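This is the structure, below, for whatever I ask next.
Heads up, one of the protein chains got dropped from this complex, but the rest are sitting where they should.
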Amino acid sequence: MADLLQASAVSVRFGGVAALSEADFTVPQGRIASLIGPNGAGKTTLFNAITGMVAAASGSVRLAGRDLTGLPPHLRARAGVVRTFQNLQLFTNMSVLENVMTGAHRRLGYGVLAAVLKLPAYWRGEREAGAIARECLAFVGLSDLADAPAGDLPYGKQRLLEMARALAADPVLLLLDEPAAGLNPRETKALGQLIRRMRDERGVTVALVEHDMDLVMGISDEITVLSFGRVIARGAPGEVQQNPEVVAAYLGGGEE
Amino acid sequence: MGFSRDLSACGGFLVLLLTLPHLLANDYYISVLILGCLAAMTAVGLNLLIGFAGQISLGHAAFVGLGAYASGLLTTLAGWPVLPAIVCAVALTGAAAWLIGIPTLKLSGHYLAMATLGFGIIVSIVFNEAVDLTGGPSGFVGIPRLEIFGFAFDTDLSYYRLLAALLAVQMLVFQNVIRSRAGRALRAIHTAEAAARCMGVDVAGAKLFVFTLSAGAAGLSGALYAHYLEFVAPSSFGFLHSVQYIVMVVLGGMGNAWGAILGAFFLTALPEFLRAFEDVETVLYGGILILSMMFLPEGLAGGLAKLWGRVRAKRDAGEAGRG
Amino acid sequence: MKRVSLLLSLCLVLAAAACAAAAEPIKIGAVFSVTGPASFLGEPERNTAQMVVDEMNAAGGLLGRPVELVVYDDETDVNKAVLAVDKLLKKDGVVAVIGPTTSGNTLAVMGKFAKAEVPLISCSAAEKITSPVDPWVFKVAPSDRHAVEKLLDLAKARGQKRLAIITVSDGFGQAGREVLKELIPAKGFELTADEIYGPKDTDMTAQLTKIKAQNPDAVICWGTNPGPAVIARGRLQLGLTMPLYMSHGVASKKFIELAGDAAEGLVLPAGRLIVAEQVAASHPQKKVLMTYTADYQARFKQPVSTFGGHAYDSLWLIAEAVKLGKSAKPADIRASLEKVTAFQGTAGEFNFTAQDHNGLSKDAFELVVIEKGDWKILQ
Partner (left out) sequence: MTFSDYLQFLLSGLTVGSTYGLTALGFTIIFNTTGIVNFAQGEFVMLGGMLGVFFLSGLGLPLPLALLLAVLATLLIGALMERLTIRPVQDAPVINLVIVTIGVSILVRGIVQIVLGKDTHALPPFTGSAPVSIAGAAVQPQSLWVLCITCGLLLLLRHFFSRTLWGKAMLACAFDRKAAFLAGIGVRRMVLLSFMISAAVGATGGVILAPLTMTSYDVGIMLGLKGFAAAVLGGLGNPFGAALGGLILGVLESFAAGLLSSAYKDAFTFVILLLLLFCKPSGLFGRRGFERV
């Protein structure tokens, strides 16, 4: 089955430090592909390069054949590349419902003039945004907190809100940056089921960066391992787990 | 749903403004109300920029000045009728904001404050020094009063009614912007710019839009000010006036649509009440700023809302007790 | 609730009765910049106005009625000046208004007086205030034109041909600069430099260096404190040997105090007020100069300033107009003001006509020189 995302030979430098050197990363259509590696391996940097938050020194990023390399983040987002953040970036000055409606920003087809003059396009757009938002909240199980201020939610529920917001953007490709960080085992298990449901029920292609091995091994169709900015292994969960280089990278085996 | 509430709120506000002159002891206070409305127009625009989009501007008095001078010059030197001159002045101010906005809005925090402050000072120096064009430090006279389709607004009361209507319409327009996709995008930029970017919000474009919109509102208030005073001078658009607009927004309650109006009228009327203690007015003004930031962090509107909430809570508790 | 409203109406009746008993006071309004950048002009004006009204009431008021002064501080801010004038015209119902202190504020408010049909006597100097003549607007400060003419006559007498000017970028400086740039070429001089400095600038070395490079015969500085004092000291520091003329804007002891020994030998046109003692006893202004100086210094323990004199002249001119027309109605005051002739004020002899609402001429100014820290009339 064709690869939805092809990030090939992506290099990123911060001053003299080569955060990423010629990293390749592909995500097959409708699958969950994980990206793992020790801290500082360049996982988040690769995500930032894919979403355009960081300028790649070289290499290209193609989504379903379309070259996104030069585009700024918001145009990539409009092409369907949506991500969540390692340290929660919620809109705390808005309600839960409004947060998710903002997620659907790119799908609403009315401009400012329509909003000012309250043209029919505005009413249709807002109704649509409300429907999308409520449906996504239901999907993640936060319907009863729709009107609560986003800032007041407990941490676990804020994570779910960020997932709902990403879902509302109708992602072609969803990049999850350590979604399980700070969650307890029960919440992590529920998160795993939620991601699997997104893939199965909504056909969302997911790219996952995560340290929690049970979660990664449990739901990933394919795993890529990064170490010091370089891809050192790729394959099904079982294969990658036994790969000596991966073990060394993690457990710091003594290179002779 | 939200729209009907906005409509009734703005309508009620307009009725309140129109009845005010008749409640006041004598019609001297109309000029205070006129200056209050003009200040509110700029403050509401600035509130959208600071309170909602989280971008600071320490040079907004310059946009008020641009609107005033553009409209004043068009009607005196170029002999335009007043209405098209005002419309063109607002457009010019918006264009100037758009131009200076492109490089400035890439900055944030203290740097953005400094850039807008520098821009404000440059504009006020040009007003002061370009003597042949702007009439220099003592300004220029002879700006005609506003006249629309033959009806001349030459009495203060008629001009006040026009301003009250314009302010109510501006509030409705800004409420509609806030309660829409664009409004949510602005608020998103305020708290999590990176996340907004990844939700498809063109952050640079949205900032430029809100900066130009708020500058246009300031330009409109400047033009209407010039045609009220029939005179314009650089001393009304200096750095201290930019600071005063900021204080109106923050004192009124940032991010609260009605806060800016409350702050604008309060600060315009305040010196009138402080007139009795002439010399200590500066001290009182500074003191009020400090104390309000300490005890009313969400501003007057925030404070009132909390008060109103507590009153309602007590009343509901009372009913529950009785019911 | 009933008892309270009854009580209220009772004392209202009483108040009205009390008010009618004493003669209705003649209300005169005043707007001065007591605070803000122009406070060193506005404060002496307010002090003088209060003093003069007290003197008037001590002498039985006007037409047997007490005079009430209603003063507002516009803080050198245009908006506050507009509000203050509106309050005077609509709320306080004054018969005449004196002030504002600055030209900018005067221009902003003068249009309101024709509509309200109340006369305004401005204490600021800009020529635009009385030309073209607005029937309801007068001014007591001598025009910059008179001061410049006086100075240029002296420069011509001393054979100085090439002149440099350095003016402050505020209302006062701009008015002077316009007249200087008009009269210098008109009277056959050559303008070598046209420098400008900001009211709050703290260093004019750059401008003075530029002027020094062109080596003019004389330099004319048009501004009010503190700028001119910085320029006078800069002149010594940079060794500009050519004479430096000042404007009547620095005609107060504060300038000499600030400039210190750099003020020695500077010449400037000024009202006779600051050299009152040296004015010949036979001079018609002698009496008014001496009384004002004595009264002011006795009450406020500060030296007099020509700006305070403007408030003095305005109020006594109104008194003169009320006596002349035997009426305190605004329209009568206005009409009588235009008939005032040979009135000796601190700024000079006033001769008002329907076309001349300033009433002063070139000889309102006296050329004075600063010697050993004090003013001397230039012989």
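Observations on the model:
The letters A, B and C name the chains in turn, as written, and every chain counts its residues from 1.
Just so we're on the same page, a contact is a pair of C-beta atoms (placed from the backbone, for glycine too) under 8 Å apart; a residue touches a chain by one contact, two chains touch by 3 or more.
Just so we're clear, the structure is a prediction, and the values are computed from it rather than from any experiment.
The residue touching the chain not shown here, chosen from B:10, B:117 or B:199, is B:117.
Shown as candidates are B:250, B:267 or B:301; the residue that touches the absent chain is B:250.
Only one residue in the set C:52, C:126, C:175 or C:229 touches the chain that does not appear here, and it is C:229. The missing chain lies against chain C, touching residues 35, 37, 39-40, 43, 169, 195-198, 200-207, 209-210, 212-213, 225-226, 229-230, 233, 236-239, 254, 257-258, 260. As for the chain not pictured, it touches chain B at residues 50, 56, 103-104, 106-107, 109-111, 113-115, 117-119, 121-122, 125-126, 129, 194, 239-240, 243, 246-247, 250-251, 254, 279-290, 293-294, 297.
By our rule, only the chains that are shown with their structure count from here on.
Touching chain A and chain C together: B. Ranking every chain by how far its Cα centroid lies from the centroid of chain C, the top place goes to A.
The interface with the largest number of contacting C-beta pairs joins chains A-B. With centres defined as mean CA coordinates, chain C is found 73 Å away from chain A. Per-chain CA centroids place chain A at a distance of 41 Å from chain B.
The distance from the centre of chain B to the centre of chain C, each centre being the mean of the chain's C-alpha atoms, comes to 36 Å.
Contact with two or more other chains is made by no residue of chain A.
The residues of chain B lying in touch with chain A in their complex are 3, 173, 176-177, 179-185, 187-188, 190-192, 194-203, 209, 255. Across the complex, chain B meets chain C through its residues 26-28, 31-32, 35, 128-129, 131, 136-139, 141, 156, 229-231, 233, 235-236, 271-272, 275, 278-279, 281-282.
Note for the complex: chain C touches chain B at residues 34-35, 72-73, 75-80, 82-83, 86-87, 90-91, 103-104, 107-108, 111, 126, 128, 169-171, 173-175, 196.
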